[in-house]
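Complex shown without one protein chain; remaining protein chains in place.
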Amino acid sequence: MVESHTTLHDRIKTSFDKQAFLALIGAELERVEKGKVVVSCKHRNALTQQQGFLHGGVVSSLADVSCGYAALTTMPDNAEVLTVEFKINLIRPANADKLVASGEVVKSGRTLIIAESTVTDENGEKVIAKMLATMIVSPMK
Amino acid sequence: MVESHTTLHDRIKTSFDKQAFLALIGAELERVEKGKVVVSCKHRNALTQQQGFLHGGVVSSLADVSCGYAALTTMPDNAEVLTVEFKINLIRPANADKLVASGEVVKSGRTLIIAESTVTDENGEKVIAKMLATMIVSPMK
Amino acid sequence: MVESHTTLHDRIKTSFDKQAFLALIGAELERVEKGKVVVSCKHRNALTQQQGFLHGGVVSSLADVSCGYAALTTMPDNAEVLTVEFKINLIRPANADKLVASGEVVKSGRTLIIAESTVTDENGEKVIAKMLATMIVSPMK
Partner (left out) sequence: MVESHTTLHDRIKTSFDKQAFLALIGAELERVEKGKVVVSCKHRNALTQQQGFLHGGVVSSLADVSCGYAALTTMPDNAEVLTVEFKINLIRPANADKLVASGEVVKSGRTLIIAESTVTDENGEKVIAKMLATMIVSPMK
């Protein structure tokens, strides 16, 4: 039986809400579908670097989360995924009112999941960052 | 004339204190020398992921900051550096009481600076993450 | 005046033919358009690793070349680009008869160009590798 979109969204949301750091940066879960997850984050002064733009650490956290949850949507219910590594290019200053990170699975294997994420401004017009990441499946204890 | 260690430390500290996001995650500047900067961050619940470990976004933010400031120590006073890209391997769960990120310049060029960072626990015994990063010099306006 | 496709192709081809290593691995220039370059390479025993698949070094060389030339198509006639760094995920065994690497520019700046490449089999059906790369403009002497 195919997992319904609602169920899939709920599963990701449950995990998302357990991550205190995501609350700290104000990350929000925007969209969940199999192999694709969109998360966002609004500009706040507490998230900025010395020039007033959103910090690269915020941008990469958001992109990482979008990759991780995109990976998780391709896994069975009792699995968890961990980030093995990622590479991110910070392409433009993150001076948008809202960052939107769209994570997508490139290949979902038995052990590893390769995913990529594009971070844009609210309108999806400016590419702010690109990530290419490797996740590993970890059976939940 | 060689810049004194105190002056170098002050210059980095001044920039460090302007980054609101570093205050948010509780990052501290531990050590500054030419080509090397150490930053740290204590475990707090607000910084954790779903298993109670420090979030990968915190680990990578800290490593990025250590690379960026290591790069900045090799630049003239009126310069600024921006992260072009980085790649990080999250090697062990970040379940330490304190993360220590040691950034070091591999090559400082006229335009680009290559730096790497090792993130360990408080005792420097367990390698939690490794980063390899590219920074670009940006003359301060 | 917009550079014609023929001229652009010729410019890339001239540079391509100067790279002895590309001849050694049998790389071929398949398609050139502004911001996008496709190169390919046929399976030969001399290019294999211990299991008879095309070596990861061949896959990454090809992807790198596709990114570099994609970047070059966005530059003025008298410029050259060099690879600053790249990250590649080797996603599936390169057991195809022919590798096809499609490089595309993500952002072309004054100093840096960010590009990505997807390496597939001949039919474009199986993704064998993904690359995310940074190139730098270097004025030709």
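Residue numbering begins at 1 within each chain, and the chains themselves are lettered A, B and C in the order written.
Rule of thumb we're sticking to: a contact is a pair of C-beta atoms (placed from the backbone, for glycine too) under 8 Å apart; a residue touches a chain by one contact, two chains touch by 3 or more.
Since the model is a prediction, treat every value here as computed from it, not as a measurement.
In the full complex, chain B touches the hidden chain at residues 87, 89, 91-92, 106-107, 114, 116, 127, 130-132, 134. Where chain A meets the missing chain, the touching residues are 84-85, 87, 111-112, 134, 136. Counting the whole complex, the residues of chain C in touch with the unshown chain are 15, 18-25, 45-50, 55-58, 60-62, 64-65, 80, 82-90.
Keep this in mind: only the chains that are shown with their structure count from here on.
Distance from the chain A centre to the chain C centre is 28 Å, each centre being the mean of its Cα atoms.
Work out the mean CA point of chain B and of chain C, and you get 33 Å between them. Touching of two or more other chains is recorded for residues 87, 89 of chain A.
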